[in-house]
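Take a look at the following structure, please.
The complex appears here minus one protein chain, its other protein chains still in place.
So, chain A:
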Amino acid sequence: MNFIASKQPENRLLGPESDTQRTLYPYVTGTSVVALKYKDGILMAADMGGSYGSTLRYKSVERMKPIGKHSLLGASGEISDFQEILRYLDELILYDNMWDDGNSLGPKEVHNYLTRVMYNRRNKFNPLWNSLVLGGVKNGQTYLGMVNMIGVNFEDNHVATGFGNHLARPILRQEWHENLSFEDGVKLLEKCMRVLLYRDRSAVNKLQIAKITEEGVTISQPYSLKTYWEFSAFENPAQGAIGSW
């Protein structure tokens, strides 16, 4: 057993801690999540793939979930850690509801809570291996934030995780503007997801788009994007290759 990450397995003073392992690498992962603010709230998109290393093993993983009345959480990274985060948040929302005082936790509060959880786990060298996107609307205020496994958090008008940072955000920086309509927002998100589908090897062509407004959360049914492969270079891929004639 050479992979145990605990520091001194023989140290008696550590007690039960020496029998546990800390998270070293993720096993089943989700790829990018992309989200943007639009006129009425937040639009978020994520595909439904759960990769087991390089195998696209699970194809119906819901990586976006509503949290309470006002927030929507999207996650990339280790799926089991995402499920654990959902349990923490479920308890948080339950206790908030039990006050029954007309108040409820908004997206800013949930984002702050998640940041604390992620950062504290990182400090114990036992991270929850996720990059989380938290968006929502409360009392007319739209909020969109991100927090990742090392505890880095920020809010912005558009966010993405993983490959989305490299491929989607440049598109969003060019084309995002205030007060996007719902249709324009969806078109923009689909443009980003299409690029990711072409270029990210762990993307699957089955995605959901979620929207959150003052009225509540709607997560679409899964659907696929149309892709174009009729490039001439694909029709005869070996033409002009070295060694061919």
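Going forward, a contact is a pair of C-beta atoms (placed from the backbone, for glycine too) under 8 Å apart; a residue touches a chain by one contact, two chains touch by 3 or more; residues count from 1.
In this text, contacts and distances are computed from a predicted model.
Per its UniProt entry, the chain excluded from the display bears the name "Proteasome subunit alpha type", taken from "creatine kinase", "Actin-related protein 2/3 complex subunit 4", "Proteasome subunit alpha type" or "Exosome component 7".
Interface note: of A:S60, A:Q83, A:N97 or A:N123, the residue touching the hidden chain in the full complex is A:N97. Set against the missing chain, the residues A:R87, A:R201 or A:K226 yield one that touches it, A:R87. Seen from chain A, the chain kept out of the figure touches residues 87, 91, 94-95, 97-98, 100.
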